[in-house]
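Notes follow once the structure below has been shown.
Every protein chain but one is kept in place in this view of the complex.
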Amino acid sequence: MAVMNYAAAAAASLKAAMQADASVVALGEDLGRGGIFGQYRGLLEDFGPERIIDTPISEATIVGAAVGMALTGLKPVVEMRVIDFALCAMDEIVNQAAKNRFMFGGQGRVPAVIRMPIGIWSASAAQHSQSLESWFAHVPGLVVLAPSTPQDNYSLLQAALQCGDPVAYFEHKELWATEGEVDATQRVDIGRARILREGRDLTIVSWSKAAIWSAEAAAQLANHGIEAEVIDLRTLWPWDRETVFTSARKTGCVLIVHEAVQVAGFGAEIAATLAEEGMAKVARLGGPRVPVGYAPLLEAEVRVTPDRIVAKAKALLGR
Amino acid sequence: MAVMNYAAAAAASLKAAMQADASVVALGEDLGRGGIFGQYRGLLEDFGPERIIDTPISEATIVGAAVGMALTGLKPVVEMRVIDFALCAMDEIVNQAAKNRFMFGGQGRVPAVIRMPIGIWSASAAQHSQSLESWFAHVPGLVVLAPSTPQDNYSLLQAALQCGDPVAYFEHKELWATEGEVDATQRVDIGRARILREGRDLTIVSWSKAAIWSAEAAAQLANHGIEAEVIDLRTLWPWDRETVFTSARKTGCVLIVHEAVQVAGFGAEIAATLAEEGMAKVARLGGPRVPVGYAPLLEAEVRVTPDRIVAKAKALLGR
Amino acid sequence: MKQSNITSPGLLELYRAMCRIRAFEDAAEEASRGGVAAFGQTAGSQANVRGPLHLSTGQEAVAAGVCAHLKPADYLTSTHRGHGHTLAKGADLERMMHELFGKASGFCGGRGGSMHIADFSVGMLGANGVVAAGVPIAVGAAQSIKIRKADAIAVTFFGDGAINRGPFAESLNWAAAFQLPILFVCEDNQWSATTKTGTMSAGGGAAARARAHGIEAEEVDGNDVVAVSETARQLIADIRAGKGPRLLHARTYRFKGHVSVDPAIYRDPAELEAALKSDPLLIAAEQLRAQGIEQTQIDAVMQQARDEVAAAVRSALAAPWPAKDAAWSEIQDTGAGQWQ
Partner (left out) sequence: MKQSNITSPGLLELYRAMCRIRAFEDAAEEASRGGVAAFGQTAGSQANVRGPLHLSTGQEAVAAGVCAHLKPADYLTSTHRGHGHTLAKGADLERMMHELFGKASGFCGGRGGSMHIADFSVGMLGANGVVAAGVPIAVGAAQSIKIRKADAIAVTFFGDGAINRGPFAESLNWAAAFQLPILFVCEDNQWSATTKTGTMSAGGGAAARARAHGIEAEEVDGNDVVAVSETARQLIADIRAGKGPRLLHARTYRFKGHVSVDPAIYRDPAELEAALKSDPLLIAAEQLRAQGIEQTQIDAVMQQARDEVAAAVRSALAAPWPAKDAAWSEIQDTGAGQWQ
């Protein structure tokens, strides 16, 4: 047990994985100096440049090469820096990594973890603020993870490396500095949500940074006499229907909250599923369908804040 | 008024646009020989190689160059051949084309129409059979169109070129040979759905090839005494809520049908919206979350066929 | 004709490899008649081989000449036009034909077809439906070899049109920066689909681009299997000796249309006619005769290949289809193939 931040937890997790399994390598730009967010700090010193691989600025080849590595016995952790740059490697992620096993009838596997930090962060404007996790949930072959705490970042990275499938791994840029207890022995299974807070009036389903804010919103709602149950999904594919359904049956009311654009976001999938099951009243709160602006006020305008979550929850409950 | 197929309708529409507006150009691979589906047939002869531009196999630069053309006074029609290859140009589509106007505060516009044929077609297997329209609906700045008839392909291409926004334009590969009447004077407004068939028991919302099959399913359902209203959405962004809502209120039951993978497909957005409005019972039928296989039986297994639509509709109605 | 150091049994083996490819392609073409989709046509459901079928007829010398120097431990990635490479790398011809027929006993269990032909067991990591996509994958395989200190190299085939895609250039730089054991092979058939590549490719071609990245490159007559083999042998020896990546640019010609149903009306018939005179099989046969091999022996090699392929077609026809379940399996372990 140790207290560390979300970035350090990822580094510690990767270090443990690399110690345990010689086939794990990491590749991406600037990894040798610890990665631009410090999430690879110290690893070069421990594992050398053949396993902590600094690469040219060649996103397509970063992922393409990772596919080749994965097919030939390695387990590459691929750093995309921010999801926005993963757009330079979508063929490699979707057509090459995700479909490989099926296309070739199971002759190969692509056990690669592709890290694509998401989210609005520090006035980074339209090309560095996206959250596109729903795209990856739409792609057969991929596992989709989005941890929100140092513990989950530690444990889900372990799980991602063990699962043997290509994993789209989303860390949130505004979480790097979040501190928390990390127990290296704690397992988190892929596909298992975590109940952040119990409640009977309303279920809030969320993930990543928005889950933290949903918990804040739930605390505020409690002051208004509304007991919200908050579920941090953690895994978008496969997602934990059981936990969501159980809670939905209990509260009869589900609000799904995410930072990504609401239109065609993954919240739609959950809301649609709940609606098909006829299980609860549903509402969504995602980002507006606008690019993220630079000025503080423009950036703030599109954020899914605790206040907005509270307002939406109240509207859903008709209070 | 003339009878022509879906590919020829697109060619005729583009020809009319190029005649009317000298700033319209088209670029992509093999356009000089009419495009691999014949959808540019005859245009080189009329407009020469400076306006019907054969390009190297350089998808990123095809779209990137189109952005530069659009910013400097041209209206490029960009051919991606199949959506699967557009994955080689996602940065250019999303970060460069879609966000340009906002990012630069409205200094420029990117009036480019990006044609990305979708769909399962002729044993083309996992890398040539995708339908990813929901991705583009998720991206601020883009208009998203998906015509299903020769007339709509003619008229929506006109509308796309006139709207001044970057347009993600999805033709379905299995529709190229579909014949139909085309009236060159008929306008189709972006954002306006078409009611293919009226009915009172159930609303089926669909688009592209799946709309055609939904109409076939509706004919079968009529034999079972079920009158389905079939809506061809035609435009995914902005989508025609009014038409969908009106029908949903009438029938109380909505089935959304599309060929794309159901998980995080655009059907989720519609279902979620209807659920939020509490307007109708909803169900979705999209493709399974699996890659498309080559063998006829494997390809057939994942298709959203009229029979499957019928079955799902009956289940939704409890009949 | 370039002087050869390859002894006559070597040449006969190269010839045999080429004959097997030619026979395979001819049979695949035949089996696809009326069935393969492209150029606005939709696949007839009666044909045995469906989907886009890209034939390497006329390009056999490149596959045979390069792969003659590879071991099963060496990795190979290929293009949409990959039958020849796969055969030359040692894949079982019969299981390849089964895959083209979409049968359960094919290498991909009928999931992949021609565009995804592969035999991972001999290091053939796959044909690819996306132009140039195999190149970075091979680069990664080469890097993996280096990291794992394995005794192998990687080879990647790509077309003349593919050199204009970004991942090709990125891969050249990457392979040179990391000094990886990889051979880049540009199989230049002068055409990219319906486009004469020369009109779209600037500068000195694949070899010049490689050299600009510090990669030594050789250009060769890709219709002369002896020349290809000799040049590949030297380049591969350099790579195995740890001298870093190399590139081979082989000039050949695409005898058929872009896909099997493409009549290629866009090209001058005279061009094809001229090219047919440099048929790599004719050239090799002549070389064999010059070495004193009897014509009957040469003919027998081809006949044997045709017989082998005919048997493969018969067995492919008889083989069972994949079960429906195959559509739902081999996707992922976690959250596998579900409807929703």
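Residue numbering begins at 1 within each chain, and the chains themselves are lettered A, B and C in the order written.
Keep in mind that, in the parts below, a residue touches a chain if its C-beta (ideal position, glycine included) is under 8 Å from a C-beta of that chain, and two chains touch if they have at least 3 such contacts.
These numbers come from a predicted model, not from an experiment.
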Of B:34, B:56 or B:293, the one touching the omitted chain in the full complex: B:56
Contacting the left-out chain in the complete assembly, out of C:11, C:27, C:169 or C:185: C:169
Selected from C:177, C:272, C:323 or C:336 as touching the chain missing from the view: C:177
Full-complex contact with the absent chain, from B:10, B:43, B:67 or B:244: B:67
Residue in contact with the excluded chain [from B:31, B:114, B:143 or B:292]: B:143
Touch list for subunit C against the chain that is not drawn: 164-170, 172-174, 176-177, 199-204, 208-209, 211-215
Contact footprint on subunit B, counting only the chain that is left out: 25, 50-51, 53, 55-56, 58, 60-61, 63-74, 76, 91-92, 95-96, 100-108, 140-143, 163-166, 190-191, 237-238, 273
Positions on subunit A where the hidden chain makes contact: 7, 29-30, 32-33, 36-38, 54-61, 84-85, 88, 121-128, 174, 176-177, 262-263, 284, 286, 288-291, 293-298, 301-302
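We adopt the following convention: only the chains that are shown with their structure count from here on.
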Touch-based graph of the chains, sorted into line, ring, star, complete or other: complete
Chain closest to the middle [Cα centroid of all protein chains]: B
Interchain centroid distance [CA atoms averaged], subunit B/subunit C, Å: 35
Contacts with two or more other chains, residues of subunit C listed in rising order: 108, 110-112, 116, 128-130, 166, 331, 337-338, 340
Two or more partner chains touched - positions in subunit A: 60, 91, 95, 102-103, 140-141, 237
